[in-house]
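One structure below.
In this view, the complex is presented without one of its protein chains, the others remaining in place.
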Amino acid sequence: MAENRQPILSAKDVEIEFTLRGKVLKAIRKCSLDLYKGETLAIVGESGSGKSVFTKSFLGMLDANGSITGGTITYDGNDISKYKTEKQWMAIRGKKISMVMQDPMTSLNPLKKIGKQIEESITYNQGIKGEEARKMAIEMLSKVGIPDPERRAKQYPHEFSGGMRQRVVIAIAAACRPDILICDEPTTALDVTIQAQILDLIRGLQKDLDMTVIYITHDLGVVANVADRVAVMYAGQIVEVGTVEEIFYDAWHPYTWALLNSLPQLGVKGEELPTIEGTPPNLFNEVHGDAFAPRNKQALAIDFEEEPPFFNVSETHIAKTWYLDPRAPKIEQPKSILSLRNKMKK
Amino acid sequence: MVKYSITRLLQSAVTVLIVATIVFLLMRALPTDYFFTEEEVMKLTEQQKQDRLEAAGLNDPVAQQLLRFYKELLHGDLGKSRRIRVDKPVIEIIQERFPVSMKLGLISLGISLVLGIALGILQVLNKEGPLDHLGMIYTIFVNAVPPLVTYSLVLMFGAKVLDLPSMFSKRNELQSSIMPVVCLSLSSIAHYAMWTRRYMVDELNKDYLRLCRVKGMPTKDIMIKHVLKNAFVPLIAYIPASILFTIGGSLLVERFFGIPGMGPLLVDSIGRYDTPLVQGLVVLYASMSVIGVFLGDVMMTVMDPRIKLTGKGDTR
Partner (left out) sequence: MASKQDELFRFVEYSPENAERIGYSNYSYWRSVMQNFLKRKSAVFMLFVFVGLVIFSFIALAIGKYDWATLVTNTDLAFHKPDGEYWFGCDNLGRDYWCQVWYSMQTSVKLAALVGGGECVLGIVIGCLWGYVRWLDRPITELYNIINNVPMIIYLTLIALIFRGLSFPVMCITLIAFGWLVMARNVRNLVFMYRDREYNLASRCLGTPISRVLVKNIFPYLISVIVLRLALSIPGTISLETTLSYLGLGLGIDTPSLGILLRNARNYFVDYPYLLVFPAVVVALITITFYLLGNAFSDASDPRNHV
């Protein structure tokens, strides 16, 4: 991987706030992320860490009570975090950045035929109408693996199963021919058996249509399967970014350790499954220092006082933890991670 | 689907029958003097009255009368009016009067639908803006204030400022229909506007709209191509019933403007205890209501591909 490419999308110190019940919730706190062309980036984190909110801001799809209150998001030379009007977003949505959402059951208009819904995607983003659009829609359907696409295009969403509906949603998103495709937990609502098919499908489309893909997931198995790079998110911040090998075998942030540790696959038979005790912080309140500190059994005093900056582990790997500060005491990565690395070396 | 329709039709017929029976029995509970016209009551002797009652079969046991009633119903015979128009078949009376009501009603329905839906759409497009608030004020006024008051205000304005005739007359039909139609439409416009607005706002919150936004559709297009279409489906369900109800005419408006329609007929026939007429009208109203609901359900199935009708009963 060429390390000094320019990122196609660059988010720096983004802050997003929501007004809820009269109080302000700081959902995203100084979050930074770079996206490079052609890669598959996975954003991992638990529910409520802010993964969806962060990526929705790339499309201007925040809920009405939310707004970007700080930072910049640079795409194609423009700072899209400052976009306010729909006209500005029209240039981005669909054509440049598109999204596959979590729940295929409710993402489709129940009273409209599938074919029509895909055609709309084509018409609004590529300007092709009529018969040609119809043909392209059917082509798209077969590309996503729906058998008998001619007949299926005339059917309604309720005549499709969950997995097939998700394929349709992917078809709609891909038919926009976007540069960046954001997949928000595309397989969470589906059977495990279908999951692999959907992941393969997205991978195929990515190659075919030359897209950059962002996966949002809490499933490390999916990450291992598809990602080139991984970004770990906690309490509204990205805390560690690196290639998929670096994250799995050489992680340095204590939260990443805890995440990897809690994989059932790493558990030892007969021993208690490790979990992360405690709960994420309430983002209605100000967070002092490292957000993960209260739950970290080996926290440093400074974790509670000041927020750590990003430290470089390698050219492609950064982590936001005081452990990497030269003044920090000697810390060893947990046994489970070391053993994983050893296993891989063999 | 066919089986469901037939079951529904039968259920409806039973409901109508029950309603008719209840009214029949209630009518029979009235003192028998009401069988005769006011004149006759005074002039005839007791014996003559008894004879006539006997001849008309009104002294027979109730069950027998009931059966006879059903038989007549099946033959489409609604009896003859006793007091409003003596001895004139009820059916003829109805046939004379309902065209007026229906004509005014249909015109009003058409206007209400067009204006009401347009207003609703404008309100949603201009949500929380001045037009939205104006629409809300209108709706509130029409819904809260007693219709009699609103009609009176219309009358005053129309008669004084616009110089419109204050009573309906067949000779000056066009001009004298203006105020009645306006009055009829007022509350319907508000109703359709509110309905449209509420439904569209509901649809606006649905998930599939987010996908539409994501794939780059501008809001205006989303409103028209997705939201409106979806919002119309339940609205359509009420249209057959509304059309049928125009036959019945509006009690208040017709009385207020002196329109010789179905409304005053009902009020008068009750006021003067013309039992056959009352029965006939009740059967008519009940049938209309029931058929209207049924047709509405049918329309829903046609328009909404999701609905696979099962045998669940529902109320309106």
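Order as written gives the chain letters A and B; numbering starts at 1 within each chain.
As a working rule, contacts are C-beta pairs under 8 Å (C-beta built on N, C-alpha and C of every residue); 3 or more make two chains touch, one makes a residue touch a chain.
Fair warning: this is a prediction, and the values are worked out from it, not measured in the lab.
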Residue touching the undisplayed chain, where the options are B:73, B:109, B:189 or B:290 = B:290
May I ask you to list the residues on chain B that touch the chain which is not drawn?
-> 15-16, 18-19, 22-23, 26, 29-30, 140-141, 143-149, 152-153, 155-156, 159-160, 166, 251-252, 255-256, 266-267, 270-271, 273, 278, 282, 285-286, 289-290, 313-316
Residues of chain A in contact with the chain that isn't shown?
-> 20-21, 65, 277-282, 284-285, 294-306, 322, 325, 327-329
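Heads up, the rule we're going with is that only the chains that are shown with their structure count from here on.
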CA centroid of chain A to CA centroid of chain B, Å = 56
Can you name the residues of chain B that touch chain A in the complex?
-> 206-208, 210-219, 221, 225-226, 229-230, 233, 304-306
What residues of chain A sit close enough to touch chain B in their complex?
-> 59, 61, 86, 90, 93-95, 98-99, 101, 103, 106-112, 120-121, 124-125, 156, 158, 169, 172-173, 175-176
